[in-house]
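The block underneath contains the structure these notes are about, expressed in structure tokens.
Every protein chain of the complex appears in place save one, which is left out.
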Amino acid sequence: MSREAILGRIRAQLKRGPLEPAQAAACDRRLAAAPAALLPRMAQFADRQALTAAFCQRLTAGGAELRRVTAWPAVPATVAAMLGPAGRPALGLAPALAMLDWAAAGLTVVPGPARPAQPAAITKAVAGIAETGSVVLASGPETPVTLNFLPDIHVVCLEAAALVASLEDGFGAARAGGLPRSITLIGGPSRTADIEQRMVMGAHGPRRLVVLLVGDHGG
Amino acid sequence: MTGSIADGPADFRRAAVAALADPALQQALGRNGFAQRRAQAIAALPEYPELRAAAAALKDHVLDHLDHYLERFAAAVEAAGGVVHWCDDAESAVAAVLGVARACGARTATKGKSMAGEEIGLNAALEAAGIRPIETDLGEYIIQLAHEPPSHIIAPASHKSMADVAGLFRAHHRDRPAERPLDQAEILVDEARTILRPAYGVAGLGITGANFLIAESGSAVIVTNEGNGDLTQALAPVHLVVAGIEKLVPRLEDAALLLRLLARSATGQDLTVYTTVASGPRRHADPDGPAAFHVVLIDNGRTALMGDARKAMLRCIRCGACLNHCPVYGQIGGHPYGATYGGPMGQVLTPALAGLGAARDLPQASTFCGRCAEVCPVAIPLPDLMRHWRDEIHQQALDPPRHRLALALWLWLARRPRFYRLAVRAASFGLRALARGGCLTAAPFAGGWTRGRVLPAPTGPSFFTQYRSGGNEP
Partner (left out) sequence: MAPRVGLLVTCLVDLFRPEVAFAAMRLVTATGATVVVPRQSCCGQPAYNNGDRMGACLIARQVVAAFEGFDHVVVPSGSCAGMVTHHYPRLFQDDAEFGPRARRLAARCFELTQYLADVAPLQPPAGPPVTVVCHESCSGLRELGIGRQARTLLARAGATVVEIAAPEPCCGFGGTFCVKFPELSAAIADRTCRSLAATGADLVVGADLGCLLNIAGRFGHLGGGPPVRHIAELLDGPPTAPPIGRS
């Protein structure tokens, strides 16, 4: 069988048989817990304020739009204002946000996976990473993945308290309740430079990424 | 002068000469701004040297225990409800993909960019089996229309101009108005977007590569800027990952370390726009995502590198920096290398994948300037590994007989300094006799040199002739 053949070739080339139990155990310990991360300075922050500021700066540098919202109830109105006429057709919505009063803001939302012709989708991130200026989206019953990629405008709601410093922290936050089937870090609108190395936005995924940072933790 | 002992290997050289004479290609190569953007990104990351050393050490650790991590990875994929296909070579990998495609009744397959897919010739195999492959990465889509292999591992269509792309779109997108303007990158990107959109929904199979495979969780990580890989894997009923066995890392945190280096080295970004970790098929309560998850693990010559220093080649994270900094690649682009992987990393990898006989020219086509090793984010000593192949080529007598003869002759002389001195003395005399105005435009045994260069003549008798005639005894 190919499996044994491949493993056999690896062992033959490394001039050994299967790992000794002690070595195998060491590898399994390595699998069970990561060694201390080598964090660059750009992933370390003096305080929440610096962390939040770095997140906002790096996210917008990546081409995303950012709005600060003081509290969750204010989210629908902010989304409506941001989308303008683009918010008139029915919007995709992550069921995780279904408890907000979208109708009051004049928006029609369809909780569930993305459907064709939805101009925008509103989803909820599990974390934001200050090191890279990305939002972290985890799949689940309340957070369909297709909403992240299909609509032209992707609106992501993110608790300011869910901001973390590093990539490692972002992955950690995403898997805090067990590893989701899919985790996606998003740092801006879709783009390509495949034609003459010219940057063009809106390649296949969303043309706009709008992040609503909810709550005023850390200023 | 023809027939000189220094004539180079035929195929690569012939293709390289053609590339040098191709004005459109030369113009395209002049557009490569990756090196500059990388330099800026690395300059902004003071910890780069430590991260690079840690990344190399991480990959070495994985490679030294690859059998164990592969088994753990496979177990994790299966625990998540996925299927692992272990494939010795390109043929068995293609067979595994076709098996999955047939089983799920796919008529079309969307594809995210996958160099492993290119390596095993997946598109041709799918087509032959009546399954339509649709490349969704814009660069890959362009070269699929052009029926060409990629010319760069991260920018597959970088040899195409905007006009080339417009021509391809006009020829293939027949339902569009013939006279539409296609003179801006934005317009072309938009057209590709609208053409490809429907494909995601109808494809029976979504194929992606993997930038990293995570052993602890059985996950496949992909990075893109377009989001095409995500649409491919999220919308197809079956997600199939094609990846080399060397893509493994123990944990997600280990991928974080490599992610810090990958995009910076590739495009000069801190991180690509999308980074997705996919672990198994859709779960019980999930509203979307693929219903099945397959991983096709490919050896295809990789294990052959693991027995000596060339194992370091398997650290490669396919960032493309070595291509972007290579003076040879910079002159000719990727196609003359005649393989999926061009540039320095291809010069080391291809002999293992395609066989040394077929690829014997590649390790020779380097000035050993060392820039590739210098910029490689996982510190692969690429020139040393090319020299390793050169040793093997010489041992197996795969180098051209006249090269061997010249080398043997030279060695015989070089080991006998007295004879050597006489030979140099004679050569000096001969060259000076043939020189005009301080140089030669043709010389025996120097046909290679004088094609495109004059040969500066010796300024006088050889050093040792003069030194000895001054009464010295070396």
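Should a chain be cited, it is by its letter among A and B, assigned in written order, with residues numbered from 1 in that chain.
Keep this in mind: a residue touches a chain if its C-beta (ideal position, glycine included) is under 8 Å from a C-beta of that chain, and two chains touch if they have at least 3 such contacts.
Just so it is clear, the model here is predicted, and its values are computed rather than measured.
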Among shown chains, those touching the left-out chain: B
Touch list for subunit B against the chain that is not drawn: 4, 6-9, 13, 16-17, 20, 325-328, 330-332, 364-371, 373-374, 387, 390-395, 399, 403, 407, 410-411, 413-418, 420-421, 424, 427-428, 431, 435, 437-439, 446-449, 451-464, 466-467, 472, 474
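We take it that only the chains that are shown with their structure count from here on.
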Subunit B residues touching subunit A - in the complex, by the definition given at the top: 28, 31-34, 44-47, 50-51, 54, 61, 64-72, 74, 80, 86-88, 92, 136-139, 142, 155-158, 160-162, 165, 185-186, 188-190, 192-193, 196-197, 201, 215-217, 219, 225-228, 230-231, 234-235, 245, 250-254, 256-257, 259-260, 267, 270-283, 285-289, 297, 299, 303-304, 306-307, 311
Residue ranges of subunit A touching subunit B (in the complex, touch as defined): 1-3, 5-7, 9-15, 18-19, 23-24, 27-28, 30-32, 34, 37-38, 40-42, 58, 62, 95, 112-114, 116, 132-134, 139-141, 144-146, 148-150, 166-168, 171, 175, 179-198, 200, 202-206
